[in-house]
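Excluded from the complex is one protein chain; the other protein chains are retained at their positions.
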């Protein structure tokens, strides 16, 4: 059942963003699987930021990511008088909270040289700030 | 201190569900540890869906999972006028949001041939839809 494991590597990938929203990075992660030649393994995606996060969600109907975006914006509004960390702009503290409620690292198995995502799953970078243009994710492959 | 790592494998496990709630899958994951013969390692559990998720939570008092279920249902109600993704039923968009607030992948160390869970921890599949009957999780073992 098992395969002899033999390699590990991390690749840094820049992701261009343009305001709040979900950016599909599945293709970028899949390209690392291919580049490393992993047949059986595990890919871990990590985002090096505290005001953007990662999410695996529906890749088919854009209404899903649209509603996710709006629901979270309502739960964590700007200009909440609770915030004391306000000097980096009204979208900064909500961005930290939104990142905390989602995640900065997630792992997806590789089976038969492919990311073993479900049919409707895509890997997204979730940008929570208005004016950031560039983010960086790290993709670590472990496998054979 | 370290052990020479030598194997990696992913096993797909079907999980039968019957409506919303938390389903304990700890035994299924522990069985993969045994089947692979991992003594020192790491198990990653991944769920291939966007309207169910994974959670490690208290395995003792069922009142905990009962309250978790009710609390999240109140936070993310059905029929919220914010939702535009409504064609798959009133429980579908809340299920996506609940999945986003929890997680689809988590990793547990293996120490001395056992999942190194805390005394009160169990691994649960959290079903967020009413009428789904079958889910699929992947368990990836890495170790020696």
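To keep things simple, chains are lettered A and B as they appear, and every chain counts its residues starting from 1.
Here is the rule we go by: a residue touches a chain if its C-beta (ideal position, glycine included) is under 8 Å from a C-beta of that chain, and two chains touch if they have at least 3 such contacts.
Values in this document were obtained by computation on a predicted structure and should not be read as measured data.
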Quiz item: Which residue, A:17, A:36, A:72 or A:125, contacts the hidden chain when the whole complex is considered?
Solution: A:36
Exercise. Against the chain that's been left off, what residues of chain A make contact? List them.
Key: 5-11, 35-36, 44, 46-50, 76, 80, 82-85, 93, 96-97, 99-101, 103-105, 107, 136, 138, 140-142
Quiz item: When the complex is taken as a whole, what residues of chain B touch the one chain not shown?
Solution: 1-5, 40-42, 55-58, 61, 63-64, 66-68, 70-72, 74, 101-103, 106-111, 116-121, 142-144
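Heads up, the rule we're going with is that only the chains that are shown with their structure count from here on.
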Exercise. Can you check how far apart chain A and chain B are, centre to centre, with Cα atoms defining each centre and the answer in Å?
Key: 19
